[in-house]
Structure formats: structure tokens, C-alpha cells
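I have a structure I would like to understand better, so I am pasting it below and will then ask my questions one at a time.
Omission of a single protein chain aside, the complex is shown with its protein chains in their original locations.
We just call them A and B in the order they show up, numbering each chain from 1.
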Amino acid sequence: MNKLSLLSVLIVAVLSMVSCTKKEISSEKVLNLVVGSEVKGMDPIYSNDRYSSNETARVYESLLEYHYLRRPYQLSPNLAEAMPEVSNNGLTYTFKIRKGVKFHDDKAFPGGKGRELVAEDFVYSIKRLADPKLQGLGWWTIDGKLKGLNEWREKNTASETVNYDEVVEGVKALDSHTLQFTLVKPFPQFLYSLAMTFTSATAKEVVEFYGKEFLNHPVGTGPFILPEFKQSNRIEYVKNPNYREKTFPCDATEEFEKIAKEYCGKKLPLVEKVIVSIIKEDQPRWLNFQKGNLDFIGIPKDNFDAAVTPSNELASDLSTKGIDLLIQPSLDVTYTAFNLDLELLKNKKLRQALSLSYDVNTSNKLFYNNRALPAQSLVPPGIAGYEKDFKNSYRGHGKEDEIERAKKLLAEAGYPEGKGLKELTYDCPSSTVSRQIGEYTKQQFAKIGVKIKVVQNTWPELQKKIDTRQVEIWSIAWGADYPDAENFLQLLYGPNKVPGANGSGYNNPEFNRLYESASTMQDTPERTALYEKMTRMAAEEMPWIFGVHRQNYVLKHSWLKNYIITDFEAGTEQYLDVDVEAKKVALEKL
Amino acid sequence: MSSNVQSKSLWRHAFEQLCKDKLALTSLIIVAVYAVVAILVACGVLASDWEKSVGPSYNPPSLEHPFGLDIFGMSVWAKTLKGTEVAMSVGLVTSLISITIGVTLGALAGYFGGKIDEGIVWFYTTFTSIPYIMLVVAIAFILGKGLMTVYLALGLTSWVSLCRLIRGEVMRHKDREYVQAAGAIGGGDMRKLFIHILPNVLHIVIINFSLSFQTAIKSEVILSYLGLGVQGRPSWGIMIDDAKLELARGVWWQLAAATLAMLIVVLAFNILGDALRDALDPKLKGK
Partner (left out) sequence: MNIYAYIFRRLLYVIPVILGVCAIIFLIFNVVAPDPALIILGKHATAEQVVEIRQQLGLNKPMLSQYFDIVRSAFTFDFGRSWSTKQEISEMIKAGAVPSATLSFPAFFISTILGISISLLVAFYRGSMFDKVTVVGCVTLMSVSSLAYILFGQWFFAYKLGWFEISGYDYGFPYFIPYILLPAIIWVMLSVGPDVRFYRTIMLDEIYQDYIRTARAKGLSERVILFKHVLKNAMIPIITYVVIQIPFLILGALLLESFFSIPGLGSITLNAINSSDFPVIRAMTVLSAVAYIIFSVITDVLYTLVDPRVRLS
């Protein structure tokens, strides 16, 4: 049978080729990261989701960043030399730009050498974010905030080309390294937008050189270089050899002092290479981590019990492999929203009854491994406006008396035992967990006789249904854009109704008034008092059933150094280090 | 009238052959059992308490619960039974939809020929050119989600092969003597087509039915994975989709139960389909 022998030769050939391609462990310091979703290109003004902004921020830098070793979150200068000078009326912010910062080398520059960063680059980048033809997705961060910018945007909407040469009062370069912002009205949260990737520095000549392909040719000032972005399963960044003298911070809040002491003053970035794998499915992501192909990973819900024991410690089989568990509350809130445009759901007692019937403790156990914090209102712990001891009186925990109260409220709402109430539609995203939460909600409401139908949607479909008001009840979550309660309270601000972020359409004049006055105030006890008043109002009116504030659970391998969970991880990989020797030893055990 | 006699003997012959083939007979019985289970579940006799939590989350298989429990502590066995109802109804309705469309269009095209034929052939050529998964997704976009969408999406996309076969077969039959004879005694086109020709191509429909039935059951899994499947009740597809989060922690029983339940009935349909073709398709009768 010569056919058989041919076949065996083929198989041997293939196998030997495979064994030749087995990678050797290099002595280079390489970070292996993972993202769970497709990355949408590398243009800062379109980086509106966590995944894209993380990628973009490896290459681009902004004026400010969050201090890596301080909690609560604190802004610190990045491309700016220091925090800005703020005028007494709170309207003018003057920045000194760091000297000697170079853009990456790229053929868009004369001679292929990256030129020095100047204040005018920020003026250009901010205008680019406001460019009506480009429709940058971060426009909301500066919309209506900078003097003359909205007028500039409007003027250029109608015209053929956008005129970048016209000087805008709100964002001006006073000299080559001095930048001045002028606000329309005091808005202290403005500084947060200068730490986002939307406002990072881009060079005009690069944008013009690549045109529409600019999103695939990131050229920034950042610690890592990506010559060309390709939509694939992996992105590979290399260290920027000309990176400016930026060093590891020496000051830290208590819990991070050890790291600060060890690394203080070391030149950044600490690794040679960053490899980002794009793995969309949970199973391969988890298996790859356990094999040591990824340095750290958030724990998927269903791997939780396999990884963490009930006493919140790491399962022994993982800890013997040298895997560490990190836990950190995240700045977010999950909620089940009501469409308050519907006459039916304007009935406050109905909303309160539904909230009381919903057992948050069991949902915490089923979906968050009992580690999340049941939300009393919308502001999460860790930022001003959250009250530790406040209890929402319509929060259900599955207790008998709560169910009785819920039934009573339902009767008062006009639907004794659910009679006369139609089946409500509950929309949720299409992930497996969202569906299970929907099924759980159905069980909960059924306890007081309210029926719902669970419908799954892709994310854009759900967004569309909310925006066109074709929703009744839906489940959703909000993660902080910046660490300020204002970012959560705006979800209930009347004028923010769809297509803004206020999906439920809550519109309470009193609440709106409080919001408007708080949003122009500096961080003071008075402002915190206003924030607290608003969260209590929301807890009484129940425009949503408040869910939980989630915790981030991250598993990391022993060789990864300095990893800290943060809600604002863009740009933080420059602080991470890999112990190559330890990795070699640890891989043996995996 | 000779045609009827001929076809009767064909059917009797087929039936006898089927009874002799033990494997095919077993398959037939399995399919019947699944059908009975589905009906009992639909009537609420079986698995009516599938929504009840009967033990701790993810309890492994035990004597009391042979297939273990899921995340909510629901019995995986009860969910599998409930899933049977969905699977069988999806298979049945989908096949009926595709047969109705396929037979009608195929018969019209084959019998009348000419412009009608050209139109129908153009239509199904166009239709098959579009990838199946895109059509399914598009239909789900238009109709929203739910069991009805699953029926229609799968039914509306699976009629073409049957339509082709019927068209060819009707073309072969329409010039035969018995059809001419029926015409001579005053039968109209419709009468000739539906009373005389169709019974003679029925075997194709039967074979196709058993095959499209199982394809539909398998496709339901893919729809569930895409989030376009059945909403608010268990199905085999949803159970397998759940398993993608569970397997890595060692919870294998939900995947095993759904896969096994599906494997048995799909296998039975496949074997039955093969046996039916061997028995009914005259081309292979020389065996």
C-alpha cells in the first residue's frame, strides 16, 4: 500500500514542522495581554470604548494621567510639565508643555525623524475632536465647554472644508510650549477630559499624510510604537527607543508604598514589547491564561468558583502554580431601567414594588459570586457622593416581609396581585450571562404576580430600541468615564434624554436644578452634600431598580510585577514589569 | 389509475423493507418516543416544573438528578425534556414550511415550464447565492426574536434543494402516459398536477422531510449561539451555549445532556432518512 506510506510521510513531515515552530522562551521582557473584543483602529478621537482606548493609549499620550500609585484617583501631569494654573474665576487653565518630547519616527515627518511636540499640536488635536466632518466620538467631553469651539464647529458644518487656521478663543497656544484653555462656565470636571485618550496629542502632518488611513498609522509620543495597525488576532508593540525621560513615581498612597520604593526612579517603560491577543470567547481566554500564554486575566463569572474559594482566597491548585488573585471594587453600577415615557411605568408605586420583589442577595450570589456590593442608589463607593450607611428602603433581599410590602405597593399601584397588568417586555444584551440575569428577573417579578418576557438584543439593537423608545424595562450598566459622581448623576438629568445617556427619561425639575448647580462647583463639602441629596432622591423615586456595584477580580501570574487594578487602565502598561527568570521557573509548573 | 396501484405497491414494498431493517425500525421508534415526549411536555404532563430550583447551583449528577443541576439549581434532566419540545417543534414546523414552499414552487415550475419555470429558477438561484447564515440573521433582524423567528428563519431558507428535486421529478412525470390519460378524460392542470403527479413524487418529500428535520435541530444551536434563538425557555442550543462558560470549571453535564439528547434524535433521523431513500428511491432498488 504505497498510499499509506505516502500518508505517513506526510504526517511525519507536518509534525516535524510543527515541532520546529515551537517558540523558545526569550529573555526579552514581553507583556502578554488580552482583549475580549475587536479593536476599532487607533485614532484617538474614535477611541470611545475601553478596548480601543487602551490600545490607543499605548502609543498616544495626553496632557494629564491618573497617578498610578494613588487612591482615590488623582490626576497628575503627563505631557504637561505640571498641573495647570487656574484663574480665580475658574475659567482659564494654563498649561506648560514638557520640553524635548518627540513624536515617533515616521515617514510622514521630513527625513522620517519625529519632531518635537509643541502646544499647537494640542490646539490641533482638540479642534480635530470638534471637527464636524470627522464626528469624533469624544466630542461630548468638550461639547459646550470651551469658549468659541461650538461656534467654530457649527460654522464649519456647512462649509466644504474645515478651517483649522481660525483661532478659537477657548483653546490657544500662547507660545510654543504654553497652552491655554478658556471655559464658557466653570466646570471642574474639564480636567478629567484632558486625561482621556480623546484629547491626546496628534501631529497635523501625520494626519494629513495618511488621510483616511490615519487610524492604521498611529504616531504619538507614547512609550510604545506600533508601525502599522492591522485588524487581526494580535497586536505587537515595541518599546519607543526615543522615549522621553519619564520615571517610575516615588510617591504613593499607603498600599502601594512597597512598589514605589522598589521601582522609584526607574526609566519607563519597563518592558521591551507588548503583545495583545484578541480572544473573544471566554473558554479559550481562560485556558490560555492557565497555560501561561497571558500574564493576567479578569475572571469570567463561571470560572470563579474554580478559581476562588468561599473565603475569598485563591483555590489551592492555582496558588501552587504561583497565580495571584487581586480584588478591587470598580466604579460602576448595574441597573434595570424603566421607560418613564410610558404612562404605565410613570406609576412610582409599581416601580417600588418591582424593586422590592427583586432579591439582590441571590442575584449577587448567582452572577457576581457574592462579591458585588448591592447598590442603594447610583453612585458607587470610592467617589464623593456615595454614602456608606445609606439604605434604600425599596431594596429587596428576598425576605417575606419585603414581598408582603411589595404586594401591598402593587395593590396600591392599582394592580392587586398583578391583575390588570400586561406582560412587560424586558430587553437585555445577547450574552449568556445577561440572558440568565433576565431569566432570574422573571422569577423575581413572578413572586408578586408580575409577568415579563425576556428578549435578547445585540448591543446596537438594544441601543436603538432605547433611543426610539421601543423599550419597557431593560438591563444595562454604567462604568465611570471619570471618577466623579457627576458622571453618574447625569444619567438622570432631564435634558440628557435620548439620544443622550438618560435612557429612562427621568425628568425631575428639582433634580435638574440641583445637578446644574453642582456641576459648576469645585470639589467641596457643599458639592458632596448636593450629590448626596440627588442620590437619595433617586433612591426614593426609583427610575431604575438599582443593581450592584461590581468588583474587579483579576488573576495574574507570579512573574508579572506592579500590576494594580484600575478603572482607568489606559496607558498603565508602561508601569508593568516582567520577571523573566521567574517566568521560566513558573512555566515549568503550568 | 394504474399509477395508484403502482405507487401503492411501492409503498408496501418500502414498508416491508423498513420493517426488515432493524436499525431503521429502531430509529423510527426513537423518533416516535421523542415525539411523544415532546407532546407530553407541551401538554404539561412532563417537565412542567423545569423552572423550579431543586438543589444547589451546579450540583453534579446524582441518583436523584441523573444529569445534575445547572446554575440556578434547575434539573438538567427537566431542561433537556423541555428542550425536546422546542427541538421537535422547530424540526416539524421548519420542515413543513420548507416543504410547502419547495413542493409548490417546484411543482409549478416543473409542470408549467416556460416563463413560470424561468422565474422560479431565477428566484431560487438568486436565493441560494446568498449565504444561509446571512439570510437567517437578516430574517431575525426583521422579525425580532423568539420561537416564531427560529421557525421562519430556518423554514424560509431550506426549501431550495427540495424545490429543485420536485421540479426535476415533475418534469419527468408530466409527459408520462398516465398523466396524458388523465388529461384525455378531462382533468385540468391543477387536477393533473396535484391528484396525479404529486402522489408519485411524494417519496422525495418524505426523504427530504427526515433530513430537513434534523438539519433544523442542529441549526437551532447556531442560532442560540448568535443570541437569535428561543427566548425565555430552555432549548438544547441554549444549554450548549451555557456550557461554553461552564466547561472550563468542570461542569460538563449540561453539555453532555444536550449533546446526547440531540445526537440520538439526529442520528435516528439520519438513519431513517437513509433507509427511506433506499426503500423508496427506485433508482437504488436493484440492490
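The rule we apply is simple: a residue touches a chain if its C-beta (ideal position, glycine included) is under 8 Å from a C-beta of that chain, and two chains touch if they have at least 3 such contacts.
The shown structure was predicted, so the numbers you read here are calculated from the model rather than taken from an experiment.
J.: Looking beyond the chains shown, say which of A:Y68, A:Y93, A:W139 or A:Y263 touches the absent one.
T.: A:W139
J.: For a quick check of understanding: of A:T178, A:N293, A:T425 or A:Q443, which residue touches the chain that isn't displayed?
T.: A:N293
J.: Which of these touches the unseen chain: B:V54, B:V137, B:A181 or B:I195?
T.: The missing chain is touched by B:V137.
J.: Extract the touching residues of chain A with respect to the undisplayed chain.
T.: On the side of chain A, residues 14, 17-18, 20-22, 38, 40-41, 43, 46, 48-49, 132-133, 135, 137, 139-140, 143, 157, 212-213, 215-216, 230-234, 277-281, 283-284, 287-288, 290-291, 293, 430, 458-461, 463-464, 467-468, 499-501 touch the unshown chain.
J.: Considering the whole complex, not just the chains shown, which residues of chain B touch the missing one?
T.: 23, 122-123, 125-131, 133-134, 137-138, 141-142, 214, 218, 221-222, 225-226, 236-237, 240-241, 243-244, 247-248, 255, 258-259, 262-263, 266-267, 270-271, 274, 277, 283-284, 286-287
The definition used in the following text is that only the chains that are shown with their structure count from here on.
J.: Report the inter-chain centroid distance for chain A and chain B in whole angstrom, where each centroid is the mean of the CA atoms.
T.: Roughly 46 Å separates the two chain centres.
J.: Sort out for me which residues of chain A touch chain B in the complex.
T.: Residues 281-283, 286-287, 300-303, 305-306, 366, 430-433, 435-436, 438-440, 442-443, 453-458.
J.: In the complex, go through chain B and note every residue touching chain A.
T.: Listed in rising order, the residues are 51, 57-58, 71-72, 144-146, 226-227, 231-232, 238, 241-242, 244-251.
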